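Heads up, this is only part of the complex; the chains shown haven't been moved.
Chain IDs A and B follow the sequence of writing; residue 1 opens each chain.
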Amino acid sequence: MDIATLAGLLIGAFFVLYGIVTGEMKTDNLWAFVNPSAMMIVGGGLLGAVAISFPVKELLRIPKVLMVCFRRRTDSPVELISKLVRFAEVARRDGILALEGVTDTIDDEFLIRGIQLAVDGTDPELIEQIMNTELDNLAERHTAGRRLFDGMTKYAPAWGMIGTVIGLILMLRNIEDKSAIGPGMSTALITTLYGAVLANLVFIPIANKLTYNNDQEVLIREIMIEGTLSIQSGDNPRIVKEKLVSFLPPEIRAQVEEETGERE
Amino acid sequence: MDIATLAGLLIGAFFVLYGIVTGEMKTDNLWAFVNPSAMMIVGGGLLGAVAISFPVKELLRIPKVLMVCFRRRTDSPVELISKLVRFAEVARRDGILALEGVTDTIDDEFLIRGIQLAVDGTDPELIEQIMNTELDNLAERHTAGRRLFDGMTKYAPAWGMIGTVIGLILMLRNIEDKSAIGPGMSTALITTLYGAVLANLVFIPIANKLTYNNDQEVLIREIMIEGTLSIQSGDNPRIVKEKLVSFLPPEIRAQVEEETGERE
């Protein structure tokens, strides 16, 4: 599990609360920040805006998309490249059909499909087209998922501001007691706070994380496509490795040497 | 009908109103938010700006564009792929001319046109060019429709702000009674509220939905183009299926297997 996401939420919340309690602006009452009406305006407005923006089908995918942020990614490009180089050795030694058996050792549907197409003797250009189409559509779907959070990123502060404007309109309207202005404004500002915290502690960070995860997954997939095509074309395992390590930063290339060396 | 759009509007409006009525900022008078002058400034300014931005012809398309947001999309990519795979089987078994009859079972003009061109023995490159030109221009027109809402998305809060500035200028100008400042400001802020709600509950969500719908339609059309070309080139139905399922997320590919399996 990727604890950074959870830790980030807790860190952010803790420091903010600690700052409030200990600071010059100390207060014995954190309840000042709990306001059901404000929650309803920001939450309801946000919910309504999102429900119009995206079809129900997409909204139901939110929990799944969120899970992605909490799940620890286990695919290591180093391991993947080592595996592909070993496949290249097998294919070079025993023919491409010998790869039929190794697909059991892979737990990624995308790579299995590619290797299977190669074993079936499919035309290389067709394999490339099929795998690229799949990758493009994967990235496209990730973009759609992220767009949902991008949307909330904009709606949250906007509805926070709307709530404050509503509060100000109501308060300023019939002021008799001047001393009520302060507390009234204080209450009106709570929706702005809600909107800003939702955006800057939840939605924007999650949208960023989704972008990051997508980039990682696309990288892994690109290595898989390059590897499958290189293996099928009967490249020397050394060439396969040479091609694939180009995707990695220089400092971790040594790890590939090690891994592939151990097994040779 | 896609009830999410309507539901979203109602949800947003309900929660906001409920928040107003029940909260600390309770008021027995929702009429505080109804102000004809404010409506005129925001609405009139918005209308004027839009009328300059786009030709009348485009403005008349607004209702039609809006309808798209309320209409439930019925094209399922799974069904479409199953249909195309069946066409591939027919073409493989009885020749491409046998597809002449099946066009009656399609209710999409775009696909009918593609199949018809293939049956007529048109050059594959020409088919690809014609279908891609059509798809590009479809996306182009969708973009134009969305740009209209993008425009309103910017104009609405801007005119809300302009209304507030007008209100402040008039109010601050001849203040004799200090107690009039509060209500005056309250009134001036109403246009800001109108502009912000219009933008964040109506225009931005609709622009988002139009983007989403366009992406879906482009996906469907891309599958149609790929399918038509694959069928015409006499591909094995298995290859056709392999090519087309690459457009789908892995988790719903099984449905294609099922659908095409049942009929085999």
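Simple rule for what comes next: contacts are C-beta pairs under 8 Å (C-beta built on N, C-alpha and C of every residue); 3 or more make two chains touch, one makes a residue touch a chain.
The structure displayed is predicted, hence computed values, not measured ones.
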Note that 2 identical chains are shown, then give how many the whole complex contains.
-> 5
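We adopt the following convention: only the chains that are shown with their structure count from here on.
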Rounded to the nearest 5 degrees, what is the angle of the rotation relating the C-alpha atoms of chain A to those of chain B?
-> 70
Interface residues, chain B side, partner chain A - complex | 2, 4-5, 7-16, 18-20, 22-25, 27, 32-33, 69, 73, 179, 182-183, 185-186, 189-190, 192-193, 196-197, 199-202, 204-206, 208-209, 211-212, 215, 219, 226, 239, 242-243, 246-250
The answer for chain A against chain B in the complex is residues 35-41, 43-45, 47-56, 58-59, 109, 117, 122, 126, 129-131, 133-134, 137-138, 140-141, 144, 147, 151, 154-155, 158-159, 161-163, 165-175, 181, 184, 187-188
